[in-house]
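Missing here: one protein chain of the complex. Every other protein chain is in place.
Note that the chains are named A and B in the order they appear, and that numbering of residues resets to 1 at the start of each chain.
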Amino acid sequence: MNRLGSLALGVWSALAYGLLYAPVVVTVLFSFNAPRGRFNLVWQGFTLENWRHPLRDAALTEAFFTSLGLAVAAALLAVLLGGLMALALGRARVRGSRSIELLLALPLTNPEIVLATALLNLFVGIDLPRGPLTLLLSHSLFCLSYAALILKARLAGFDPTLELAAQDLGAPPLAAFRRVTLPLLAPGILAATLLCFSLSFDDYVVSSFTAGEIVTLPLYLAGAFQREISPQIQVLSTLVLLVSAALLVLATPSRQSRS
Amino acid sequence: MSHVSPPYGRRTFLKRLAWGASGAVLAPALLQACGRGPGGNTGDGAGDGGGDRGGELVISTFPLYIDPGAPGAPGSVERFSKDTGIRLRYVEDVNDVRQFFARIRPQLAAGQPLSQDLVVLTSWMAERLIRLGWVEPLPLADVPNARNLIPSLRNPSWDPQQRYSLPWQSGIAGIAYNIKATGRELRGIDDLFDPALKGRVSALLEMRDTMGLLMLADGKDIRRPTWEEAQPSFDRLEKARRDGQIRRFTGNDYQNDLLAGNLAACIGWSGDVAQLALEQPDLRFLVPESGGVLWADVMLMPKGARHRKEVAQWLNWVYDPIEAARIAAAVQYISPVEGVRDILAKDPATAALAASPLMFPDAAEQKRLHIFGPLSDSEEARWEERFARITEG
Partner (left out) sequence: MLPLLALVPLSLSEPLSRFGLDTVFNGRIANYLEVLQTYGPILVRSFGFAAIATALGLVLAYPLAFAIRFRGGRWQPLLIGLVVLPSLTSYLVRAIAWTSLLGDNGPVLALVEALGLTGVLDGLGVLRDGRLLNTAAAVILGLTNNLLPFLVLPLVVAMERIDPRLLEAANDLHAGPLRSFVQVVWPLSLPGLGAGILLSLIPAAGDVVNPLFLGGPNERMIANTIDNLLLVQLQAPRAAALTLVLMALITLAVLLQLRGRGIEELPLP
């Protein structure tokens, strides 16, 4: 019975991974396709040609690195600001902090186009030219709620007297924060950074209004898909997966040894 | 947080190799844009911010709508810069004219100049900007080559005095179909409503193209479209959608579905299909018996644009038949410049294009092509609302 249960659980889990990976597998597969024309949509035959110069599409690669840099910067900024907000909310045990939380969550319920047009009007209103700065600001902004909520949740499970105890033992406040609070927050910081990274990396609507002439990866893809589906796009996606998977595998044993 | 708006525009397509090369052309502009850094100087007009950068020309246009050039064979963007010494920033950031309008509207409404000296937009959007007074008259006195404009695109309804706009490219909205999937040649719009094709037909989200074709099939004059005359066509479209006859309303993505076999027939654009047919020989493009919709993408100078002299030089340059022929050979739409056909015919590599009825419709064919006329503000609001209810469920 138990063995049967384990087997069923395994099969079911495999099914869940299957659903998660179905589009990814297709993407990887089509990076080896030899399309007849501009649209790499129908399987024609296996080739390694697309992989000979994986980064040959200069505009695509450029857009990818633009998005990568932007996502890292926006995630860090959002987590920094979100962390400060979470700390402030967590410390000040004021009435109404629950309503503030709700206010934090509200932007999540908002279709992106609404935020995008509002931000554009704001930037034009204060005469801030659309470019790297507005792009970074707007990305940090829509990540902020997620970061603050996640960090707030992490802080909630944490006993504030620990930090006080450290201070009582003679640690200056900054050191107490660094030695006690920060390590406790670390998993939350990591989760928030990853989530913000993926939100920023994948954003199309807000970018299209606040990017000026900068081309991020989703902006590039949305334009490119009107005229072609180049295998180089699938090659690049596969590369990103490979690199992330390698990082993941490398990270696994180190975590094990710590615990 | 994963949103994209539908690709409305009609764009053209080139081989992947060529596209890679155009990336090389764009890269300097990108590097320049990115290198400024987040905290950097914002005073010199990064983005749409405006500002004088002297000696430069900034153009916003649809992606891949020009010959991209290849190693050793520079494209138009490069050659123009070399010929004139003007630093040209050719930015392909118009993915969707409506989104572009939403982007530039706050600045133009506030009377602030854009950073662009020239924008390429679809004619009905041009008409809107002209009516709003958000464009400058073109410096046509300094564009002798403007006389090369083909007669069928002169003094169009969106710009009767030809003061504000010059066409960039033009094309036809008609029917695209896969003859293997339909099992027969199609003749007109009625074929799209054939029950045998149920669920394998799509129409365009571009209202003027879809409604224009349907109204032509109803025998209506689309040069002066009226709300009342459009009702039967709206009703027909609505019914077809309810019955599941129409599977989707699309932007350029009808091409994906045609190639993958999800569509048998659809409303599409001439240049797209001409190129798709090269890789899928069963595809056909048809100007329906009742007539096709002729559209144009045009060049406009937004209000407050600073580089009039450079704009004039660019316009004159792209209206030179030799340069225009290079662009036409790459994008394969209808070139607005007289004399392109003869130049293409002389070169064996492009002679086949000169014979294409989609690029050079003859006089009889041109009589069957109609431009969708202007709608007043309030009329357009009604049209868009009804159309949205049909296409957006």
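Just so we're on the same page, contacts are C-beta pairs under 8 Å (C-beta built on N, C-alpha and C of every residue); 3 or more make two chains touch, one makes a residue touch a chain.
Here the structure is a predicted model, which is why all the values come from computation and not from measurement.
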{"item": "Option touching the unshown chain, where A:Ala105, A:Leu162 or A:Ala175 are the choices", "value": "A:Ala105"}
{"item": "For subunit A, the residues touching the chain missing from this view", "value": "1-2, 5-6, 9-10, 12-13, 15-17, 19-24, 26-27, 30, 41-42, 98, 101-103, 105-115, 117-119, 121-122, 149-150, 152-157, 191, 194-195, 198, 201-202, 204-205, 217-218, 221-222, 225, 229, 233-234, 237, 240-241, 244-245, 248-249, 251-252, 255-256"}
{"item": "Sites on subunit B contacted by the missing partner chain, in the whole complex", "value": "1-6, 96, 98-99, 101-102, 105-106, 109, 128, 132, 198-199, 241, 244, 246-249, 253, 256, 260-262, 377-378, 380-381, 384-385, 388-393"}
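Heads up, the rule we're going with is that only the chains that are shown with their structure count from here on.
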{"item": "Residue numbers on subunit B that touch subunit A, as the complex places them", "value": "1-5, 7, 9, 11-16, 19-20, 22-24, 26-27, 29-31, 33-34, 36-40, 42, 45-51, 63-64, 89, 91-93, 95, 99, 102-103, 106-107, 110, 112, 115, 251-253, 255-256, 259-261, 275-276, 278-280"}
{"item": "Residues of subunit A touching subunit B in the complex", "value": "36-39, 41-42, 56-60, 62-63, 66, 69, 73, 111-113, 117, 120-121, 124-125, 127-134, 136, 142, 199, 202-205, 208-209, 211-215, 218-219, 222-232"}
